[in-house]
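For reference, the structure I am asking about is given below.
Removed from the display is one protein chain of the complex; every other protein chain stays in position.
Letters A, B and C mark the chains in the order given here, with residues in each chain numbered from 1 onward.
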Amino acid sequence: MTAISRNSDGYAWGDSFLSRIDPRVKIAGFAGLLLVNLLGGSYLVSGVIAVAMALLMIAGRIPYRRQLLMISFPASFAIFTIISQTVFMGGEVFASLGPFDLHLQGLFNGLFISLRIIAGGLIVVVLGVTTPINRLCQALRWFKAPATFIEITQLTYRYLFDIHGEFSRMRDAQQVRLGWSSARAGLASSRLLGGSLFLRVYDRGLRSSEAMRCRGSGPVVNGALPRPGKLDILAGSGAAIFISALVMLAVGVAA
Amino acid sequence: MHIPEGLIPAQQAAAWYVPAVSFVGVGLVGLKRRLVVKPELRPLIGLMGAFVFLISLIPLPVPGLGTVSHPCGTPMAAILLGPFTATVLGSVALFLQSLFFAHGGITSWGANVIAMAVGGSFSAYGVFRVSRRAGLGIGVAAGMAGLIGDLVTYGITSFQLALALHGDEAVLNVWGAAFASFLPTQVPLAIAEALFTAGVVVFIANQRAELLEGAVVRP
Amino acid sequence: MIRVEDLCFTYPGGTVALDGVSLEVPEGSFLAIMGANGSGKSTLLKHLNGLLATQAGSVHIADIEVNGKSFDEVNRIVGFVFQDPNDQIFAPTVREDIGYGPRNLGLDEVEIARRVEKAAGQVAITELLDRPIHHLSYGQKKRLSIAGVLAMEPRVLVLDEPTASLDPMGERRLMRLLHELNRGGMTVVMATHDVDLVPLYARQVCLLRAGRLAVSGGLREVFGDQELIERCHLRLPRISYLFEMFPELSELPLTVGMARRKLEELLERGDTGPVSPVELCEN
Partner (left out) sequence: MIRVEDLCFTYPGGTVALDGVSLEVPEGSFLAIMGANGSGKSTLLKHLNGLLATQAGSVHIADIEVNGKSFDEVNRIVGFVFQDPNDQIFAPTVREDIGYGPRNLGLDEVEIARRVEKAAGQVAITELLDRPIHHLSYGQKKRLSIAGVLAMEPRVLVLDEPTASLDPMGERRLMRLLHELNRGGMTVVMATHDVDLVPLYARQVCLLRAGRLAVSGGLREVFGDQELIERCHLRLPRISYLFEMFPELSELPLTVGMARRKLEELLERGDTGPVSPVELCEN
């Protein structure tokens, strides 16, 4: 009901073997997977990736309701893909729907791209949900991403919680004083909330930027990452082996 | 809607990355300079980034196609902070959304940046400037900017989708079909974006005119 | 009035904030909840009106189970004052903020105006009524946040550190007000760190320690165990420490009034000087 119970990044800050892995290793591994997924060009490769990611999620005890919710967005695109491919691809016609011919090869291609979307979505979800933003930014810094980009990323992230926090605090405060107990009250309350939200967050932001100025007004910089440990080496080599296997699979399928 | 991970084939994804990185790069250089001169801009920038993130996350279903669509938020950011900064904010929002909500993707980031961050910001900013020059009120100008920025974004996105999924049809035909099929959702969305952008800009102009520095070209 | 059974709560980050807390607060009680920073006080209070949904265990208010469905009903009974006033107040002006709750109770404008005036008077912010809320000092915001809840005249009042940042006179006024309301039948539950204040007003104390109920009971029971008190990052009232110089005492006094009587006994003097303000409310 409150902001706190809905913090979407709660999991990332929790402790699981996935969140403990060095973010640089994770980024490298997942980037490899993304490339293989996109270039692999076969059901088999994307299918194996999807299954592997699902297993990782289960092993890492990522709350499963969230998994479903998160993957529902890319999944919804799958439907669109299948329809458009079935209609627009050439080849054998297996049925027709009004003015449109439905093509078998298109259907298969649509299914393939859908699988690729799901696998890709899962890769990104696993990375995102197990890596706290500050560690991600540390890793990005190590990979020489532009400092301003990282700074804006952090600022944006911080303000997300400010807005979300301010929004839910205001709504909580309203609810507690029965501001949402009837349709009429709800309408008045939502108007009040919408009108004040921007300025309230801005004011809070202004105060925290004052606080920043008092302490030197530089960007928020994360410290350097610790040296990779045993777990990281293990995870890194695991990922390397898995990705090479996938590459070989892809080459094999293509041949 | 942001194009998800895995939909665009590799060559096209790479091709979209090139202009996207250029725009974001130019924006970053400018923004860095701005922050050195005016460090107190940070809260507004963070706030707008977060607003772009949140606004472009409000999902509204597109009937019949199973996908969802949403307003962009970049038009408002462009009016308040200029198109290049808005591009950076859009690109950051897209990056974070793909990670935390599987909304958009990493390999499709370039394409999404071109559509929502670059397309939305620059078209809206242009419309806003031109409308202000033409003597329109600040609310009307902002509303027009929101409307056009939103539609341009979806025009580009449907082109990208068409390019990726046209199969054996001509790209332009598919583009037309995709654009048309998104229209029933997109028109109300664009209107919502227009009203929202106008509302926020007018509200700020009334309450905190100093935030609009430079943005308001006097008619 | 309030029945908490075996309540557990873990935040998304994995912090276990409550771990099997059970509590029974009869109607008309005055309960103080104490404990170190981070011991789970706010988390517990936020369950009493359904702000946080129970994960395990249950909360009943006036025999209504607190959950999403009963939220509005419960919040008609329970008034809740947040720890940070910035979290609680949101309307553009002081007057509108105080009137917000009464308006949602469906009262008419005359009654709303009466309640606003009354509540503002109770926390001494009458002359601020037409100020915009972002023009208030922190303590003034704190007062406003309390007024907004008082104006709803709830049967149960739950306050999260209501006296923090109030000036001493404001603190005394507020505590007397709560004392009076409590005498009039209102159940009062407050989280607080002020160990000097608690013995003056509370009749029941409950001590949280790392999400568990360390002890719950009357003043003597709780303040009797000095070692436990200190393990909970609390201390005895300052006045009690003074009386440690009398090792012959079996019980340390907890308030100025008690101290005075004790001292009179010790000195075997009968005369009583003028009564000091802090003693007045002592029970």
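Basically, a residue touches a chain if its C-beta (ideal position, glycine included) is under 8 Å from a C-beta of that chain, and two chains touch if they have at least 3 such contacts.
Quick caveat: nothing in here was measured; it's all calculated off a predicted structure.
The chain not shown here makes contact, within the complete complex, with A, C.
Residue C:Leu166 is the one among C:Met1, C:Ala91 or C:Leu166 that touches the chain missing from this view.
Residues 7, 9, 13, 132-134, 154, 157-158, 161, 165, 204, 207-208, 210-218, 220-224 are the ones on chain A that touch the missing chain. Listed for chain C, the residues touching the missing chain in the whole complex are 11, 13, 15, 35-38, 42, 83-84, 86, 131-132, 135-140, 142-143, 161, 164-172, 193, 195-196, 230, 233-235, 237-239, 241-242, 244-247, 256, 259-260, 263-264, 266-267, 272-274, 276-279.
Here, only the chains that are shown with their structure count from here on.
The leading chain pair by number of C-beta pairs in contact is A-B. Inter-chain spacing, taken between the CA centroids of chain A and chain C, is 42 Å. Chain B has its Cα centroid 19 Å from the Cα centroid of chain A.
Centroids built from CA atoms put chain C at 49 Å from chain B. Shared contact sites, meaning residues of chain C that touch two or more other chains, are absent.
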